[in-house]
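Here the structure comes first, spelled out in structure tokens, and everything after it is commentary.
For this depiction, one protein chain was excluded, whereas all remaining protein chains were kept in their positions.
By letter and in written order, the chains are A, B and C; residue numbering begins at 1 in each of them.
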Amino acid sequence: MPDAGKSDMVEARPLRYVDALREAVAQEMERDPDVFVFGLDVDDHKAIQGSTRGLLERFGPERVFTTPLSEDAMTGVAIGAAMAGMRPIHVHIRMDFMLLAMNQLANIAAKARYMWGGQWRVPLVVRAMVGKSWGQGAQHSQGLHSLFMHFPGLKVVAPSNAHDAKGCLIAAIRDDNPVVVMEHRLLYGTEAAVPTAPFTVEPGRARVCTAGDDITIVGVSNMVQEAIRAAELLGKVGVAAEVIDPIWLSPLDIDTILASVKRTGRLLVVDNGWTMCGAAAEILAAIAERAERAVQMRRIGFAPTPCPTSPWLEAEFYPNPGTIAAAAWDLARPGEPAWSPDPEETRLAYQTQFKGPF
Amino acid sequence: MPDAGKSDMVEARPLRYVDALREAVAQEMERDPDVFVFGLDVDDHKAIQGSTRGLLERFGPERVFTTPLSEDAMTGVAIGAAMAGMRPIHVHIRMDFMLLAMNQLANIAAKARYMWGGQWRVPLVVRAMVGKSWGQGAQHSQGLHSLFMHFPGLKVVAPSNAHDAKGCLIAAIRDDNPVVVMEHRLLYGTEAAVPTAPFTVEPGRARVCTAGDDITIVGVSNMVQEAIRAAELLGKVGVAAEVIDPIWLSPLDIDTILASVKRTGRLLVVDNGWTMCGAAAEILAAIAERAERAVQMRRIGFAPTPCPTSPWLEAEFYPNPGTIAAAAWDLARPGEPAWSPDPEETRLAYQTQFKGPF
Amino acid sequence: MTEDQLIDLYRTVRRIRRVEEVTAEIYPSDKIKSPVHLAIGQEHVAAAVCAALAEGDIVGGSYRSHAVYLAKGGDLAAMMAEMYGKDAGCCRGKGGSMHIGSAAVGMVGSSAVVATQIPVLAGWALALKRRAPGRLAAAFFGDGATEEGCFYETLNFAALHRLPLLLVCENNGYAIHEPLTRRRAIDDLGTVAESLGVPAHRVADGDVFSLARVAAAAVARIRAGGGPEFIEARVYRWREHVGPNEDFEQGYRSREEAAPWMETDQLVRLAERVDPGRRAVIDAEIEAEIAAAVAFAEAAPVPPVGELRSDVYA
Partner (left out) sequence: MTEDQLIDLYRTVRRIRRVEEVTAEIYPSDKIKSPVHLAIGQEHVAAAVCAALAEGDIVGGSYRSHAVYLAKGGDLAAMMAEMYGKDAGCCRGKGGSMHIGSAAVGMVGSSAVVATQIPVLAGWALALKRRAPGRLAAAFFGDGATEEGCFYETLNFAALHRLPLLLVCENNGYAIHEPLTRRRAIDDLGTVAESLGVPAHRVADGDVFSLARVAAAAVARIRAGGGPEFIEARVYRWREHVGPNEDFEQGYRSREEAAPWMETDQLVRLAERVDPGRRAVIDAEIEAEIAAAVAFAEAAPVPPVGELRSDVYA
């Protein structure tokens, strides 16, 4: 489903997102002895849901190791090692725990190069998984990408499929700046055609996933998948939606989105995060500043509440293909009666197949 | 310059912002024995630039005390004391240091009530000063309000004048939710008419500071003052700007802004923070979602860089009345030649009079 | 320990054990859509400590807090309903197993971010010192929590202010699957506490009677204004980190390592001292309570539409 992008001439095979992440790291560790992976539990038998499986055996405990429960200091350690010329990949099993590392990330990593007059580079990768469902609740579910987008000096990427998981992670590892990689737990089992050889999905180019002239839908992280399903359902009722995956959130390829909106005149941004001061706010604002015509815009994301654990409440908390399609219909068919798709058709395999708890 | 709001029938006198903050706290401590103030240096002779002066003598060391350098745990302590029914005011001499407290604020304070089924209240106030100028640099200058706006469960307020400093702080202390109060160091010396008796400036109502039909300018924190000056200068060249101070950033009174934009058709948001996923992005997005007509919009804020120390570089980093007026002119007079005011006229006393370093 | 105290302690430990065993039995049915972190094998720590506490004292812990909740007197039916995601749950279905708490019995909601309740309990202790002298707050946490910065920060602050705070570390030797040796150079957690001014006690074999004694003495000193104390209880977790099963076949630890702990099962040691007739009555009461709680949770209504948005703000 991702277009082949840079990699259409090369050998590819279906691979799961989780395996694509692991392959990216393994290939980069092979290529560059300065790359190492650390973080709580990266070296245990669960191996961060398998995303670090085999790395310890292959690269040894100097390059693959767990840490004490000390997110703040471990982030500082990663920064120092990166300044020293190594390429640490610091792994968090939940993005929520990065709140403990905000100071090092925002006050040191983001500013180290600038504040110290361009003397240093901080080639650091922070992998952070976003959880969902099965009672994960308020502290194991947060997509906090907008917090990191806010700070100049950080880069942020949110691959929505296995192809990009590999290409973005390799690009992040090779980048000379701190990069936060947001991974979605529920995407870990999804498959896409992924090139066998190393390749990069570089910052600065969004992907048009489906073409359409009626409305532009931008999805973030897993919401790209949900928007694509919504687009299918909208297609059946005659609304042609153009779904765009920004892939990299910072830097953000606003031009691709703008070009689409110029055609469609309508924009719906769907985020796996809160909307207030979120990535969706940024995209709407950036389009509003640039658009030369009137554009109908809306954003949807987490409900403005902490995430509840009860499945009945949680179902209302997240956007889904049904609510996305309904919102898109509203924008594209103003004045017409509200419509939303048959709930049965909105179920995505990656959601229904997920067996919790973590 | 602030309209009298709730307080136009009461006795008032000119008071400095810093003294208004202190008076608010003193009056509330007098009224409610559960209110206490703590944080690094609140009880030393500098008394957080004077904003806590006299409180120790009056209320004693059980209610006014310094802490170890432990922002993370002290925030947890404040949360626990608040849950227990007290009303802590936790003071940070720079907002930048709140990055050390993000986890407690976002993962506990913001969620305590919801996640635990409405069993508890967290009547916590966090006072945080934003620094500027005189070489404060990248780690002593950040307006991080948008980070806190992002989380449901937190409230955020940014008083732009002495009147609101008192009224908002009292409202924050009486609020049963965690409230982040963003104070601007350079505003500390500015004066306004402030009622003698306690009063509140409640969440949910923005203030229209100057009326105008050509363009709506929303300022945040000290940028309200700079926008008001810009409006004066614009007035001289025939552009009538309506300056709005949202006062409370979360909850945000978007209706007042929307009503103005409906008239003016043009919106400029000026923030004392970065624009990406910032408060300005939120305001543009919220208006773009609601506006029924085409609106020309723009936002300005910190340059997309860390804050430099060199005064020559720093001058380019911040918006000022000159850049605000020029941007407003661009929006309001499209097609006409660019204009910007005489730099001499853009100097605000509160900026030029500030003597550093802190 | 008086006979009544012994019986109460037996009842508490037995009740927790059985609640968690039943939870584990229900779990494969997927009716409980909440990650469960069972305390089986280490539930006597919460029981022994809470036995020394009184109404008005406050407790709080981590995601692994069923034991603390029940030992402090939490309503079982409300906890079951919470795990089922029902509106009658102690957190109205918004918290689940990882965040249980009950204002009614003085248990602050639990936090699933490791160590974060330690300073929060210190804040409670500060308030209690000012408003209710003689009362105290007790924070329960694991060995892993002692690696987080806020642990040290809190101990220093608590010592400085002589806060009525009891710090209870249930050292089960693992953080998820990582043993202490891969996370710490020094395995004596008490010396850290003492270096910060907090007297420390280690119960190296996790013996429930020693624990009860140590806790009672610490609580008495704290009530008298002596300031914070730290108890390290060495224990062992019998089940997997999260979920209902054993996990000795996974390779990170062995059944042999567990054996001595299982052989000295503190529940059995308590049971041996209680008259069998009495025990049978207690056990039957517990089974009846559990059955009723499960039935309640199953039958309880799901949260109403709109409940999603309530209680974000007070």
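Definition applied: a residue touches a chain if its C-beta (ideal position, glycine included) is under 8 Å from a C-beta of that chain, and two chains touch if they have at least 3 such contacts.
If you're wondering where the values come from, they're calculated on a predicted model, not measured in any experiment.
Visitor: Sort by label and list the shown chains the missing chain touches.
Guide: By the stated touch criterion, the chain not on view contacts A, B, C.
Visitor: Decide which residue listed in C:D8, C:E194, C:D265 or C:E289 touches the omitted chain of the complex.
Guide: C:E194
Visitor: Just to verify: which one of C:R18, C:K31, C:R130 or C:R184 makes contact with the chain not shown?
Guide: Final answer for the missing-chain contact: C:R184.
Visitor: Touch as defined at the start, partner being the missing chain; which of A:V10, A:A84, A:V237 or A:A294 qualifies?
Guide: Only one of A:V10, A:A84, A:V237 or A:A294 touches the chain omitted from view, namely A:A84.
Visitor: Go through chain C and note every residue touching the omitted chain.
Guide: 147-153, 156, 159-160, 182-186, 188, 191-192, 194-197
Visitor: What is the set of chain A residues that contact the non-displayed chain in the whole complex?
Guide: Touch set of chain A with respect to the missing chain: 62, 67-68, 70, 72-86, 88, 103-104, 107-108, 112-123, 152-153, 155, 176-177.
Visitor: With the missing chain put back, which residues of chain B would touch it? List them for me.
Guide: On the side of chain B, residues 40-41, 44-46, 66-73, 96-97, 100, 133-140, 303-306, 308-313, 316-317, 356-358 touch the unshown chain.
As a convention for this text, only the chains that are shown with their structure count from here on.
Visitor: Which chain wins if you rank chains by how close their C-alpha centre is to the centre of all protein C-alpha atoms?
Guide: A
Visitor: If every chain is reduced to the average of its C-alpha atoms, which one ends up farthest from chain A?
Guide: C
Visitor: Starting from the mean Cα coordinates of chain A and chain C, work out the distance between those two points in Å.
Guide: Distance between chain centres, rounded to whole Å: 36 Å.
Visitor: What's the distance between the Cα centroids of chain B and chain C, rounded to whole Å?
Guide: 42
Visitor: Counting only residues that touch at least 2 other chains, which ones in chain B make the list?
Guide: As it turns out, chain B has residues touching two or more other chains at 72, 103, 107, 114-115, 152-153.
Visitor: Note the residues in chain C that touch 2 or more other chains, in rising order.
Guide: 89, 93-95, 99, 111, 113, 149, 312
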